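With one protein chain removed, the remaining protein chains of the complex are shown where they sit.
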Amino acid sequence: MTKEFGIGMIGYKFMGKAHSHAYRDLPMFFPQVARPVMRAICGRDAEGVAQAARQFGWESFETDWRKLLERDDIDLIDINAPSDAHKDIALAAAAAGKHVFCEKPLALTLADSREMLQAVEAAGVKHMVGFNYRFAPAVQLAKKLVEDGRLGQIYHFRAWFLQDWIVDPEFPLVWRLQKEIAGSGSHGDLGAHLIDLAHFLVGDMQEVIGMSETFIKERPVPSSMTGLSAKGSKDAPKGPVTVDDATLFLTRFANGALGSFEATRFAPGHRCTNSFEINGSKGSVKFDFERMNELQVYFTDDAEDVQGFRRVLATDPAHAYAEAWWPPGHTIGYEHTFIHETVELMQALAEDRQPVPNFHDGVKCQQVLEAVDLSIEQRRWVRIEEL
Amino acid sequence: MTKEFGIGMIGYKFMGKAHSHAYRDLPMFFPQVARPVMRAICGRDAEGVAQAARQFGWESFETDWRKLLERDDIDLIDINAPSDAHKDIALAAAAAGKHVFCEKPLALTLADSREMLQAVEAAGVKHMVGFNYRFAPAVQLAKKLVEDGRLGQIYHFRAWFLQDWIVDPEFPLVWRLQKEIAGSGSHGDLGAHLIDLAHFLVGDMQEVIGMSETFIKERPVPSSMTGLSAKGSKDAPKGPVTVDDATLFLTRFANGALGSFEATRFAPGHRCTNSFEINGSKGSVKFDFERMNELQVYFTDDAEDVQGFRRVLATDPAHAYAEAWWPPGHTIGYEHTFIHETVELMQALAEDRQPVPNFHDGVKCQQVLEAVDLSIEQRRWVRIEEL
Amino acid sequence: MTKEFGIGMIGYKFMGKAHSHAYRDLPMFFPQVARPVMRAICGRDAEGVAQAARQFGWESFETDWRKLLERDDIDLIDINAPSDAHKDIALAAAAAGKHVFCEKPLALTLADSREMLQAVEAAGVKHMVGFNYRFAPAVQLAKKLVEDGRLGQIYHFRAWFLQDWIVDPEFPLVWRLQKEIAGSGSHGDLGAHLIDLAHFLVGDMQEVIGMSETFIKERPVPSSMTGLSAKGSKDAPKGPVTVDDATLFLTRFANGALGSFEATRFAPGHRCTNSFEINGSKGSVKFDFERMNELQVYFTDDAEDVQGFRRVLATDPAHAYAEAWWPPGHTIGYEHTFIHETVELMQALAEDRQPVPNFHDGVKCQQVLEAVDLSIEQRRWVRIEEL
Partner (left out) sequence: MTKEFGIGMIGYKFMGKAHSHAYRDLPMFFPQVARPVMRAICGRDAEGVAQAARQFGWESFETDWRKLLERDDIDLIDINAPSDAHKDIALAAAAAGKHVFCEKPLALTLADSREMLQAVEAAGVKHMVGFNYRFAPAVQLAKKLVEDGRLGQIYHFRAWFLQDWIVDPEFPLVWRLQKEIAGSGSHGDLGAHLIDLAHFLVGDMQEVIGMSETFIKERPVPSSMTGLSAKGSKDAPKGPVTVDDATLFLTRFANGALGSFEATRFAPGHRCTNSFEINGSKGSVKFDFERMNELQVYFTDDAEDVQGFRRVLATDPAHAYAEAWWPPGHTIGYEHTFIHETVELMQALAEDRQPVPNFHDGVKCQQVLEAVDLSIEQRRWVRIEEL
């Protein structure tokens, strides 16, 4: 008999839609996994959340997230509200004995994220953080090749997450450009994913040094907004952009590998280039999320006359999650990373173990983010353990 | 108030799963479109179909498809049973006044498909045929560029659908390799999609000439099978492969363009390379389904020093269906072609018009398939109008 | 002691430049090979050829090619005059006991090319034909993989040579668009290269059927022209284009493989896409001349989770000719195919053997070209042996 877990979710915009869909699709494509029951969705705007509940398939809705915590039919709280709300909800959820699945970034500060980790551990609940890119089958393949030693000793990790949605200086001042709500800009939004992938694929970092820039210092204040988009006008008053448009940093990993990271929202032509490359003593891999079904793989021990990067389409039965979907060559998309993430979440709940990545990973990511911030502020190398 | 239409579906394997998922996802991502209500799924094996009903989210199931036709709560019959069953079901469904959505190929023969078209027209029901590749946003973009004259006069259409799943001579004799069930091999399975894309993007054909081959003449008879996969053994007795492994043909379009078509299951390294290129007097486009979110686009009037194929990621708001999904750069996959196809189906039902592509397109495709077959048999050019 | 052979060359435009450069570079990069001595270059325009002689590095020049045949210091006649002049020169050269290196196409007709073959064989001289694309290292790698059985049994060869230099209807009526000089259009110019590659890589053909079209029937008559370019004006009188703009054909090879060929000058965005793909029972290769240093290679026996086309950069010591050039990763260009071709020519002269490809290959290519022409004219399959 398949286990079931009641879900209560806070937030119903971009991430809310992605998570809802993952819960909907899970039982169809992974019927052997514990079933999430979509009990209630929560948002402050009653009309908006009611409509979302109907559209996404939730049994009910709430306008006060504290109500979710009181419900016995809810086992797990899924937090994908704006980043500044994560901490309060997570602490309360843990105190209420609910499992917690929180979108990244875990919190606005390292201190907050540590408090959150402490809370879930003290409460003995399960916790997960939404680093969804780990769950692309091509990324899973990269992990497998590293783990199995097929790339040898890792020498170099380079990663770049490039977007271009705010290159236009008239693009309005949405919440993601305001430090008090978003915590940081491209660094926390895009860089955080790269950092987590680095932790996942290479391991811990020792020290970092970074630089950042806000190219457009003021933008029109929008009249309304939703998700990434917003309505504005050229005549609107302008307000200050308080987050970074681009952040770069270098790192040295504990295993001796070198690392380079670039996150920017000012790279025209790149809608969502979330890319990394790993060089090891026996081979290399390359990944680009805009072609997320593919992993480029190179082995130094291929026959001399046919050495070259292989374009592996990670849709074969040999690839993670692929058999649940379509025949080889029939690709999947962005939303599938969330479905696979939910597979891990539900399996962990069913098996009474911590899912991965969890709040430990969220804290580690936040630690690097802040170490980079500190390195920028103090213009010096910062050891991760300083924080 | 959103309209609703009751669906009864026959078949629950590969296509059954794809269609079921489309019906499930439609209301969430296209809430403004009429809602399909998943009334009943039908299959001969009671246990199998019951399990599918639960897993895919159907309200009920049947083991005799005639039962579906008797139900008042079902408005549309979705046929994705093996190809040899299409005709009988479609005729009966039309006679029962049900709308019909039939997977391609419409039937095993042109005569049968014409009979089916006649039946749905006589009954005055809506009909659609499952040429899902039309519904990739990148293909929709190609269509738009052609329609708007941005490629100029079309000179050349080349298309190739390459797969490799039966290259191993020990791969068993599944139903898709048996003429009496599948009608044809790569020609009807893969070539049919190319032909439909040609009709969609370039227009009618005048004449064709083809060639085909069955490279592996005998294969082990499988003990059991499902979808594309099957269990076999090297010691199993062998049976004759009665369909083509590869079929090629040339065509001249009514508008004077030249066409080249290649369909094969013997192209190692190609899991699902469904590709075409169009050359016109003002530009060209290229598509490869393994990178289905992309269209390569070239314009002759670009500035002299920056002429080149543009890799357009069809995930921007300017692209068909894209706004229903994720922000630009966040790709979609194979299954989304079915969801978009279902959007057209439901919209047409709601607007009381014929969806496109419909049985006319299915017949036209079958006509070309048979014209090619005849050209192979008689080793001569065959005019489409001969059939 | 390195042997030396005196060269007399007829023609000094596009091909004349390419050949001259090959003779110049040969001793520097392949010093172990017999040395070509650039004795004399010949052209009808005294001023033009004198200037070419100086610029290209020839010791002397002639304005009457018959003079070349009288010179004792000339061992080999290199013919790259327009195609209609090939035959007379070759016959006379053979009669004079000179070795002959003739650009493709060998002649305007199969009968002529056979007469040329007979002549050089009767005279006992060495002969070569200029199918230079064989000599790209990546093509040599494809040949090696086929020869060594690493692709298994060959099932399919598809080839397309796409250009776009005459898409503009105002492009003038240069000699390459006139049948009496050029013999044919894209078929003989581009298709001939594909046919030779097919012979080289797959083997003999059994039968063919083709189609062709001239999209722009009349063009402005140019006032002057050189190589591929020409000066024209919109007000110039128009003359008829007497060659094909595009020709397609299908073939069945003697070994059972299927073949598809497309040659066109009406493919916008393709400056020089000379491409082929080979599918065999154990693997596939893909080549595109616009990335001529690369061969895409796929093997069916790669480990299950890392199967994919490898992008092999054919610049390693393991690749043909590569060690004569630069370190791995430092690419070569178009002109190098001619240098390598000349390596084969000079080695063959030094070793007193026939170079490959020679007039036999030129005749075979011409035979297929004419078989395709006949198939177009008579609208039927034509067996190669008919001609």
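All chains are identified by letter, namely A, B and C, in their written order; residue positions are counted from 1 within each chain.
FYI, a contact is a pair of C-beta atoms (placed from the backbone, for glycine too) under 8 Å apart; a residue touches a chain by one contact, two chains touch by 3 or more.
Model, not experiment: these values are computed from the prediction.
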### Task
Looking beyond the chains shown, say which of A:Ile7, A:Leu177 or A:Leu248 touches the absent one.
A:Leu248
### Query
Out of B:Met38, B:Val312 or B:Val382, which touches the unshown chain?
B:Val312
### Query
Of the residues A:Leu258, A:Leu374 or A:Leu387, which one touches the chain left out of the display?
A:Leu258
### Task
Touching the absent chain in the whole complex: find that residue among A:Ala34, A:Leu110 or A:Ala267.
A:Ala267
### Task
Sort through A:Arg35, A:Arg54 or A:Arg158 and give me the one touching the missing partner chain.
A:Arg158
### Task
Would you write out the residues of chain C that touch the absent chain, in ascending order?
14, 17-18, 20-21, 24-25, 27-28, 31, 54-57, 163, 165, 227-228, 270-273, 289-293, 313, 315-316, 325-336
### Message
Residue by residue, what part of chain A touches the chain that was omitted?
### Response
155-156, 158, 160, 162, 164, 167-169, 209-211, 213, 215, 245-246, 248-250, 252, 256, 258, 260, 262, 264, 266-270, 277, 279-284, 298-300, 307-309, 379-381
### Task
For the chain that got dropped from the picture, name the residues of chain B it touches.
141, 144-145, 297, 299, 302, 304-313, 316-319
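Criterion: only the chains that are shown with their structure count from here on.
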### Task
Quick one: point me to the chain whose Cα centre is farthest from that of chain B.
C
### Summary
When centres are defined as mean Cα positions, the distance from chain A to chain C in whole Å is 54
### Query
Could you state the distance in Å from the CA-based centre of chain A to that of chain B?
35
## Note on the structure
Between chain B and chain C, the Cα-mean centres are separated in Å by 41
### Query
Which residues belonging to chain A are in contact with no fewer than two other chains?
313, 316
